[in-house]
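Every protein chain except one is present and positioned as in the full complex.
Each chain carries a letter (A, B and C) given by its place in the written order, and its residues are counted from 1.
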Amino acid sequence: VKPPLQWGGRFTAPPDPALLAFASSLAEDLVLAPFDLRCSKAHVLALQGGDIVKAKEAQALHDALDRVAAEIGDGSFQTFAQSSGAEDVHGAIDARVRALAGETGEILHAGRSRNDQVATTLLLYCADRAVRGGRLCSEIARRLLDQAEIELERKTLLAATTHWQPAQPVLLAFWLAGAAEPFARAATRFDRSRSDAMSTCPLGSSALAGSSLPLDREGAARWLGFAGLSRNAMDAIGNRDAALDLAHACVRAVAAASRVSEELVIWCTPAFGYAHLGDAAATGSSLMPQKRNPDPLELVRAGASDLNGRFAGALGTTIGIGLSYHRDLQVTKGAVITIVERALETLEAFARALAYVEFDAARMNASADESYTVATDVADTMIKSGVTAREAHRRVGEQILAAERDGASLDWPTAAESVVGKATAGSTNPSAVAAAIAALRERLSL
Amino acid sequence: VKPPLQWGGRFTAPPDPALLAFASSLAEDLVLAPFDLRCSKAHVLALQGGDIVKAKEAQALHDALDRVAAEIGDGSFQTFAQSSGAEDVHGAIDARVRALAGETGEILHAGRSRNDQVATTLLLYCADRAVRGGRLCSEIARRLLDQAEIELERKTLLAATTHWQPAQPVLLAFWLAGAAEPFARAATRFDRSRSDAMSTCPLGSSALAGSSLPLDREGAARWLGFAGLSRNAMDAIGNRDAALDLAHACVRAVAAASRVSEELVIWCTPAFGYAHLGDAAATGSSLMPQKRNPDPLELVRAGASDLNGRFAGALGTTIGIGLSYHRDLQVTKGAVITIVERALETLEAFARALAYVEFDAARMNASADESYTVATDVADTMIKSGVTAREAHRRVGEQILAAERDGASLDWPTAAESVVGKATAGSTNPSAVAAAIAALRERLSL
Amino acid sequence: VKPPLQWGGRFTAPPDPALLAFASSLAEDLVLAPFDLRCSKAHVLALQGGDIVKAKEAQALHDALDRVAAEIGDGSFQTFAQSSGAEDVHGAIDARVRALAGETGEILHAGRSRNDQVATTLLLYCADRAVRGGRLCSEIARRLLDQAEIELERKTLLAATTHWQPAQPVLLAFWLAGAAEPFARAATRFDRSRSDAMSTCPLGSSALAGSSLPLDREGAARWLGFAGLSRNAMDAIGNRDAALDLAHACVRAVAAASRVSEELVIWCTPAFGYAHLGDAAATGSSLMPQKRNPDPLELVRAGASDLNGRFAGALGTTIGIGLSYHRDLQVTKGAVITIVERALETLEAFARALAYVEFDAARMNASADESYTVATDVADTMIKSGVTAREAHRRVGEQILAAERDGASLDWPTAAESVVGKATAGSTNPSAVAAAIAALRERLSL
Partner (left out) sequence: VKPPLQWGGRFTAPPDPALLAFASSLAEDLVLAPFDLRCSKAHVLALQGGDIVKAKEAQALHDALDRVAAEIGDGSFQTFAQSSGAEDVHGAIDARVRALAGETGEILHAGRSRNDQVATTLLLYCADRAVRGGRLCSEIARRLLDQAEIELERKTLLAATTHWQPAQPVLLAFWLAGAAEPFARAATRFDRSRSDAMSTCPLGSSALAGSSLPLDREGAARWLGFAGLSRNAMDAIGNRDAALDLAHACVRAVAAASRVSEELVIWCTPAFGYAHLGDAAATGSSLMPQKRNPDPLELVRAGASDLNGRFAGALGTTIGIGLSYHRDLQVTKGAVITIVERALETLEAFARALAYVEFDAARMNASADESYTVATDVADTMIKSGVTAREAHRRVGEQILAAERDGASLDWPTAAESVVGKATAGSTNPSAVAAAIAALRERLSL
């Protein structure tokens, strides 16, 4: 296969095939194909708006691009691309357009560099994935709130821990509503990411200096849905900020899921017995017949660590390079795409796995009254009666020490009493929990 | 020294001093002292608002806290803290308040856990640093724009590169204005970071369940300047999202500076000779008498890589831990503080170093006409006359190949002509550059 | 497709297909297929040695495994695996063996868990790749030394830089031989990695406790080429140290290549003009006809940053998990494989790209005498005559300052004289360079 390169007039030797293969990004960027098509159609508008192509040529280009879109839909473009020897998806689309539109196809790249084409395409992709990420996070938050409402109704108690040591009794609903909060913040990160990606359109920046052809940048940007135009062509083609911001948003969302996952993994142990992951989500062992492992949750947890490192890698590729385009940015692009795709898969799997989690209310309720979880309430009662905080703390600590030593039991409030006794907004008091659920729902609906 | 621990009633053995020293975060968190004071004063308001302390006690606490503030100002608190054996700055302040206010000091911690205290204090710190970071980035952007205006006036040309190979002629002003753009985005990240940090106040969340004392959370939050109250106490004390968002904003700002730095380091080589770093900013060699090295720029570049990794470390400490407080979060806190402080120092140094950069307009202007930088303009002219983009590219490439082979020179436009010939918004055309500078200035002033 | 799960007797619901797909590692671990086959054949030996399978059954299993090997060779196994719905390559091979060997195939997994199977297979893979990595690094080093010998013969000079500022004249051969050194260290890391991977065989560790079947671990390990047996089954199945050590070795080797690449990228600029990357390795621009960009070197540079982050991700997946097997380790495995494969591709491309680098001796020689590079030699001469080092440094610095101010030239030694005047082992003196080349060659041949 002779690779369909978009350059070569100055070259006296053909490219080394091994180096060309090494430099290809098709494996990662094929997912950009639909976004390149939109970008290419917008460029046709820009060419037409600048009178650089005539209506008839423009139509031929649009037709060819529509045809490629159809081929993407039926998978035939992907097959073509992989066997084309193209350097990337953009080259493959260019080659396909030329095959479909003949000499007219050779006009498409007028006034356009792969630099502004890649930058624009990547932003369109980012905006699309940011919307998906935001929706997924909102959905996860809502599912947790749905479950919280059920458990609020049931008044299920829980010995909440800090440092994994029993801390205070709370409602399971409180835990669930708390678990939902980070996903609201994660959704905000995605929303900003989308809006940043669509803020300024790089198309028409050409290689880095703008173009001497009178491209209708404004029209193209409007058609694509951007809020405005990039102000500086060099910055427009050399910066990957929106892509990195999205990758960061992705990593953070999965990091949030990793914390819930870890807690559920431990809750699913027989020792805790608080939760159970349904058979459809659990995995067995090839050797140990009794096993039922919470694999999806473990994969979410590990996925966060992996993505965290990959993000450092992606950002690292942009550090210490000059301001304009360097081929390093192809690695950035591939890394971002890999992060984003895996993160969205992970969030989807997490949302799905959550649906299989069943809580054991009896075990949880029983635990809530163990391990002196109401000690703080006892101390607070002393404080209300005028003892200093420090002194109350000391006295209660000594009561526990003595009780442990003597095997005595303490006549202390129940976990249920502790929970209803909480007096502050944001606390585990049932009405505070109900209010918090309502408030978070409202925020999610914005 | 007997360490001023804020717990111990249940304990039968004193802490192992080596483990206590290992666990101390004073070295990193002393910088939080003024923010803890504000947090503590707000907590006094919350206690007073809930009628848990009387006006007289509240006044005594305020007085003690003011006294500590003064001691922070004169440095004596820091000396005290470091020799106190306290686990962290919060414990040191608590100890100092008790020393100053006697038994009244023992009230201060009523209804408060170190969990909500740390969470709140850290947010106040983050908001403060986010403001500084945003200002620094705006300042850097403005300095670059100031310089861009000077160079626009001078019409200094530059052979802009991609892949470090000469690409097209641009105005140095265009490069400078382009270099300013990422700092505007960096400033936006800081702005959001500030607003996120101040969105919901965790104070009054107590350990993780809220408090049974009727704390006036609303009053405290208002006094501190928060927009609202945290909705869920467990999330409030266990999440470090705002701190990590700020750390991320910091890393990204320094990453932006690293790209400018790399370019200037190379421009300062005699081979390029485009720029010169003044003696006050350059560094010599202990061995080679002729040396004048661009060390501050190299340190900025390396700082970005270092901070990138540290951020992965900071985020990593929060992955796979349960939802509430775990001591791991102390490491997160230390890492974030270290990142933020170093990033701000780096941005300050970068801003300062920029002021010592002198450009060699003669060298730059000369370079702009070398290396066939106007080839794209030549091809564009063909395109305007109806040749397809691909064909024009081929022809111009072959012209260069022939010229190189024959040692002939090509009758092509000058770099200056190329620049004024650019026709698109965002291009290096002088009027486009002027417009872009004005537009970015406006954005920075928002 | 009903997925060929290796478990299920205790399960009442079939797995959620979306979660099963999420959990699959086939995309990454298919490359392990030949190593699993060797591992499986060794397990047959262990079963036979323990009299758990008879000779006839063992032969049937070996035949089936050989058949799978053939199918891997012709690619049909890969097609089967991808459509099988198997969780990983191990499950796919198990399914294929059962399809080929019928009920006998069901014996294969006796006394074996996927835990010890994965651990062993991964070590075999690591050992194989470590050998390749070591060879590649040695080859790169030798190529640089070959080139060094050519340039030593030519006596090509170079103004070596520190901080990218001219420092001292050296031989290009000295630079090339210096560039080779890190690859010798990288090769050592690979060698250790291979030897560590093959030090103790985990096969027969079963799930984590060993087996109650009398497996012939010794025989299996010997057949596979391991030096010994793992001492503790739990550690054997839960540790990924050898894999992470290999991944680390990979990242470091590419990091070494990134430094050479950066230097060559800059040397290829017209401003420096020291080097030229042949047309077969350079890449053009789709817009700018004159461009010839050093893309492979940029991709190596960025690859190092990307792999650095990915390694942090891989290691991160193992931090804070318990000692035995957790599904997190599947992510570790996938990450390590991805790192290793990409690193080897990158080193191969780097080796290949080096062959296309041509040096411009005239430009280099000319540069060597510019920029006061012999200042240190002048100072050294003063020192030899009794001036203190500090004073000599001061005087020479002032000479330069005066010469620059007055535009005067200094009657100083030439670069060529400087180079031959070096008196220490390891210096750029031609005979020292020759000795260093010989010494490094010897080390590489060990």
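Details
As a working rule, a contact is a pair of C-beta atoms (placed from the backbone, for glycine too) under 8 Å apart; a residue touches a chain by one contact, two chains touch by 3 or more.
Being a predicted model, the structure only gives us computed values, none of them experimental.
Across C:W164, C:F190, C:Y274 or C:Y356, the residue that sits in touch with the chain not pictured is C:W164.
Only one residue in the set B:L30, B:V131 or B:A302 touches the chain that does not appear here, and it is B:A302.
The missing chain, though absent from the display, is touched by one residue of A:T104, A:N232, A:T373 or A:S427; that residue is A:T373.
Here one chain is not drawn; of A:I400, A:V420 or A:A434, the residue touching it is A:I400. As for the chain not pictured, it touches subunit A at residues 161-168, 265-266, 268-273, 284-295, 298, 309, 312, 316, 319-321, 367, 370-373, 375-376, 378-379, 392-394, 396-397, 400.
Interface residues of subunit C facing the missing partner chain: 6-12, 52, 98, 103, 106-112, 115, 160-164, 167-170, 174-175, 177-179, 181-182, 185, 189, 192, 196, 204-215, 217-218, 229-236, 238-239, 241, 244, 248, 251-252, 255, 258-263, 266, 301, 304-305, 308-309, 311-312, 315-316, 318-327, 376-377, 380-381, 383-384, 388-391, 393-398, 400-401, 418-419, 421-429, 432, 436, 439-440.
Residues touching the missing chain, restricted to subunit B, are 5-16, 18-19, 22-23, 87, 91, 94, 109, 112-115, 206-207, 278-293, 295-296, 298-299, 301-303, 305-317, 319, 321, 326-332, 335, 345-346, 348-349, 352-353, 356 (touch as defined at the top).
By definition in this document, only the chains that are shown with their structure count from here on.
Across the assembly, subunit A contributes 6-12, 109, 112, 115, 206-207, 301, 305, 308-309, 311-312, 315-316, 319, 321, 326-327 as residues in contact with two or more other chains.
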